[in-house]
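Here the complex is missing a single protein chain, while all its other protein chains stay put.
Let's look at chain A:
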């Protein structure tokens, strides 16, 4: 584990473009890590693929492949792979779906929640995988798409479970409040539930992964700059930034899992609130 991580850190450092500007000044990583990337395939078409898109697709393909291999020959007494897959699925089933939504709704929405969790996890984890070094979720399209799916899911759950108008009424005019307050409450709830929820879901995930990547690049670019471009006594500071990079790598592993969990959990909570008669 430790050697793998430090190897990954070294690979990361070596793969980075030299971050020294033409004038020998250190240039901090910026939005050009994510925007204006050169196309690798199908340039100029709606199917253009750049580095991050490719990482995203490979991550999802590997996740699907692993799931397929683990569950292909499902047996009562699981193999090691099947056991691991079952454990992960059981985490989503028990800790998220059934705990938040209960038995019946949990069963209905489990496929959606599991899709969200494993897709986000797979694409997040690439942020610290050597040679990928970028999260598939660090382009806005993916978090936005999944937030939209989550949005549609909780509105669907509301309409299906309590009906269209009761759902809107419960959401905008919560019972047990003096009617005068509805003047204030209804617009706030409208913005909160129907605008802020999907936006915050998307932005939370996107910014977490972006910032994590920027931190990693900053640490390893600084290491590269200090050791290669400056050298001498500054190389000692390079060791410090390298160590910082390794710590951030571990931290990013935590963030990758945590953001997948948070996104899925919030989706479940939104569905639960929409589906319950009174909240």
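In this section, a contact is a pair of C-beta atoms (placed from the backbone, for glycine too) under 8 Å apart; a residue touches a chain by one contact, two chains touch by 3 or more; residues count from 1.
Following the convention adopted for this analysis, contacts and distances are computed from a predicted model.
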Should one name the undisplayed chain from "Iron ABC transporter permease", "ATP synthase subunit b", "CopY family transcriptional regulator" or "Negative regulatory protein YxlE" using UniProt, the answer is "ATP synthase subunit b"
Of A:111, A:164, A:187 or A:231, the residue that touches the missing chain is A:111
Which of A:57, A:84 or A:191 touches the missing chain? It is A:57
Touching the unshown chain, chain A contributes residues 30-32, 34-36, 42, 45-49, 53, 56-57, 60, 63-64, 67-68, 71, 74-76, 78, 82, 86, 89, 93, 110-112, 114-115, 118-119, 139-142, 144-146, 149, 203, 206, 210
